[in-house]
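What follows is a structure written as structure tokens; I'll ask about it next.
One protein chain omitted, others in place.
The first chain written gets the first letter, and so on, giving A and B; residue counts start at 1 in each chain.
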Amino acid sequence: MEFWIELVVSVFLVAGAVFVFIGSLGLAKLPDFYTRLHAPTKATTLGMGGLLAASAILMTYQQGHLSLHELLITLFLLITAPVTAHMLAKTAMHHKLQITEKTVDKELSKRARERNTPT
Amino acid sequence: MNLLWVVLLPLIGTLVPLLTERFGRNVCAFSVALLPAWSLILVLMHVGEIFDGEAIRQTIEWIPSMGLDLSFRLDGLSLLFLLLILGIGLLIILYARYYLSDKDSMGQFYAYLILFMSAMVGIVISNNMIQLWMFWELTSISSFLLISFWSHKPDARKGARMALTVTGTGGLALLAGLLLLGNIVGSYDLDTVLASGDLIRAHAAYPIALVLVLLGAFTKSAQFPFHFWLPHAMAAPTPVSAYLHSATMVKAGIFLLCRFYPALAGTDLWFMIVSLTGLITLLLGAYIALFKHDLKGLLAYSTISHLGLITLLLGLNSDLAAVAAVFHIINHATFKASLFMAAGIIDHETGSRDMRKLNGLMKYMPHTATLAIVAALSMAGVPLLNGFLSKEMFFAETLDQSMLGSLSWMIPLLATVGAAFSVAYSLRFIHDVFFNGEPIDLPKTPHEPPRYMKVPVEILVALCLAVGIFPAYLVGDLLHAAAFSVLANDVPMHSLSIWHGFNIPLFMSFLAMVGGITIYYNRRHLFEFQAQFNEPDAKYIFEGAVQSLIKFTQRIMATLENGSLQRYVFLMLLFTLVMSAYPLFELTQNAGSRPQLPIDGVAITAALLLIISAIATVIWHRRRFLSLIYLSVVGLIVSLAFAKFSAPDLALTQLSVEIVTIILLLLALYFLPQSTQKESSNRRLSIDLTVSALIGCVIGTICFAMLTTPLNSISDFFIANSKTGGGGTNVVNVILVDFRGFDTLGEITVLGIAALGIFKLIAKMRIYVPTRDDKGRPWTKDRHPLMLAMVSQSLLPLALLVSVYIFLRGHNLPGGGFIAGLITSVAIIQQYVANGVLWIKPRIKVDYQWLIASGILMATATGLGSWIFDKPFLSTWFDHFHLPWVGEFELASAMIFDLGVYLTVVGAVLLILANLGKLTTSERVDNKENV
Partner (left out) sequence: MLNTAITIATTLVCISLILNLWRLFKGPSRPDRILALDTMYINSIALIILFGIASGTALYFEAALLIAMLGFVSTAAMCKYILRGDLIE
């Protein structure tokens, strides 16, 4: 295998994995649900992009033709991740989960919650 | 001739009355008689050959690969019984035409009667024990229908049930006995079995087989102690009694004794059981018959007594006695059938069967009375009538045995006593009914019956007389032929004449006459004596026995099957533990010789996740949603494991099944409480934990031992033949659609049935719909979040594309119809979740039930298609083609089969999930507010 392909693949791999890890770390460490929601839906999705890119490059190189499989997965993830986040946020609002003290602009979240509360 | 037709014609005739009933009673009766008459003619055409000592056999191959044939044989014994069954049957048809009232359904009655007739014919001409038994059971069932013909009467229902229970139980014993015999001989062929008498009698299992077969015969022929059902079966219409309880059904047991005489008789055991049973039955029946006030009751006990007589004769192990038995079969059938018919006429024309009311009928119906008196005299054994002849032979035979050693003299004595009682009750029948003053408030004024109702009685009584006067001329050949097939060797010299000179049997007859007249004249004392006893009513005893049996089984059921699923699982696991742990004690070496894979971090992580989530699922099982989430983790890790250990097909299946399961559980969870109370005691918990831990250890050990042992499995065959034989490189898929295609067909059929069952179960279900969640929060009003709805719609084509892709490549790479079907279902369910039923309805106009049906049909049709090419069911065809632009591609019939699988899976999953989801749609209060 040519060195530069190996290099590119390795970089994508490690970078992607780091982002995936950061997403999960955030999920574990962040103080309230709303902050936690950010980590996996953003960082992990990005990290997955990295991993899939690495796979796509490697497979294309190995098989000699363009590997589009990974693109399909990426597409799926990119479309679904925001909807997942949206739905989860809705459930959190529905359950009136507490926000952490450090959150700025509490006024906004308060208004949002009032709007969502069923009468 | 075709022996098959002898039994087939009446069987077809069962349908005739149902078709001709509307054309009136005469047409119906006449048409009903046609087919049995034809059958009788078929039989009569062969009388000559049979009399020459031949037996006609016919075998029709049915399932040759399993050695199952339809096998018939017509010999002397069969001929005798066929004449009785078909001949008397025809008379009964004529008689019943006048007996049945307008209210009775004639077609139904005749249909049952002819069904019974066919079953009897089947018994007597079967040449295979299992086949004989099938017809035997058919007589039990059809006689049940006949006895309970007047089903509005409780007596008829109870009597029928009793008869069915007793004869059915006997039938089971008979089956066991026949199987045992078949096992001893190595064949179920009657010819072979009857020829192996010595082998059977020498075998260690002979006593068991004998007792079982005798149980069958004795229950059917109402022998003591099973005699009690027969009097209660008198609740049947009289034609039925005349037919079943004189000539045929009760004679089936006798027939069985005769049929198996060459194979089973000749031992002391046979003598002890058969002759003593017969003797007791003879005496008991004759004694009780005297005290019955009911005409048919008297005749029923008299029948029991005469059946006992025949049984006793067969039990004597003497060739001449067997001849006498066969002779008495004929005689008893003729006089008893005519007596029953006469009793039926009396009942029909006077409205009563009570002999305390029936008196002096000679004046009102002289013709019938004369016929009945002649028949009754024959029953009493008066000279010049057929009953006398066989009774003489019977007496002679009782004298000619020494089986009881120094007590042998008791048998002729007791036989004379029985005969005396027989004379007494015959006298009572004659004197009490036809003379003895005037009738006492009868419901109807007695008069002669319609002309043709008497014809059957006349024919039978004429036979009684004719046989009584010219026995050798009329029945000599028949008797010889029948006795020949009973004895299976030469028939001893016997003389069928009226006068044998002054000898002891004649003296015994004389004694019996005198004794009988004496008993009858002093009957008042005897009645008083008998009145001291509380006669036990067999009905109550029987019902009591049945009830206690039911209670007993209910108690067992209550202990074993109390509705607690935990308990079933516990018992099942305990059983598995005991069964599987024991062999493990002998296994000293767990690890086999296969090299073990190195353990890496990923494996440890996965194992950790799997174990922790599995334990968490158990620990939090009372918080259902939480438990479900942990369960999802377990499923996910399991599918990862499948992927890792080179089972991509399994991984895909596991994943899709996992999601379908989650959706199903979520749907069900809506109707269930979110959390449950702690319901098990700590003691219970610790026991359960111990058992499940032990089970885990045992199963784990087995898995470890199996995984580490190199196995020579059949998978090598599949791997080697998948491409060449099935045209696909994905072995899993080729196994599913080709090698094991029949299994798959069965499985999708089961899937379809299950889905339909669930659909029908939930279709009309109305269940409580919670308006708030477990924390009391009201549900949100946003039914279909916009983003979810939109994105789901746009994802649908993508998901369908994936499923088509997975379907198409299934034959060569991981995938296939089953997985593709699940993916499609999940994609459509997602639309249900995101957009709701109302949105889907106009868009998917497919009836899921039709989808299932067409899927199974398609798979079946693919299988059947191979028949066109003269190949076995479900043979696959494949070939490679080359098209410009597309390139080389492969077509296989298995793909159509797979498409059937696909459709069935989609239909089944959607039918279940969508309908479970729809349950709430119309019920929700908050929906109605919003819509």
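Note that a contact is a pair of C-beta atoms (placed from the backbone, for glycine too) under 8 Å apart; a residue touches a chain by one contact, two chains touch by 3 or more.
Nothing here was measured: the structure is a model prediction, and the numbers come from that model.
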- Item | On chain B, residues whose C-beta touches the chain left out of the figure | 601-602, 605, 608-609, 612-613, 616, 625-626, 629-630, 632-633, 636, 639-640, 643-644, 648, 651-652, 655-656, 658-659, 662-663, 666-667, 669-670, 769-770, 773, 779-780, 782-783, 785, 788, 792, 795, 799, 802, 806, 813-815, 823, 826-827, 829-830, 832-834, 836-837, 913-914, 916-918, 920-921, 924, 927
- If you put the missing chain back, which residues of chain A would it touch? 1, 6-7, 9-11, 13-14, 16-18, 20-21, 23-25, 27-28, 33, 36-37, 40, 44-45, 47-48, 51-52, 54-55, 58-59, 62-63, 67, 69-70, 72-73, 76-77, 80, 83-84, 87-88, 90-92, 94-95, 97
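FYI, only the chains that are shown with their structure count from here on.
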- Message: Based only on mean CA positions, could you tell me how far chain A sits from chain B in angstrom?
- Response: 65
- Note on the structure: Within their complex, chain B touches chain A through residues 777-778, 780-782, 785, 787-788, 791, 794-795, 798, 802
- Query: Can you name the residues of chain A that touch chain B in the complex?
  - Reply: 72, 75-76, 79-80, 82-83, 86-87, 90, 94-95, 116, 118
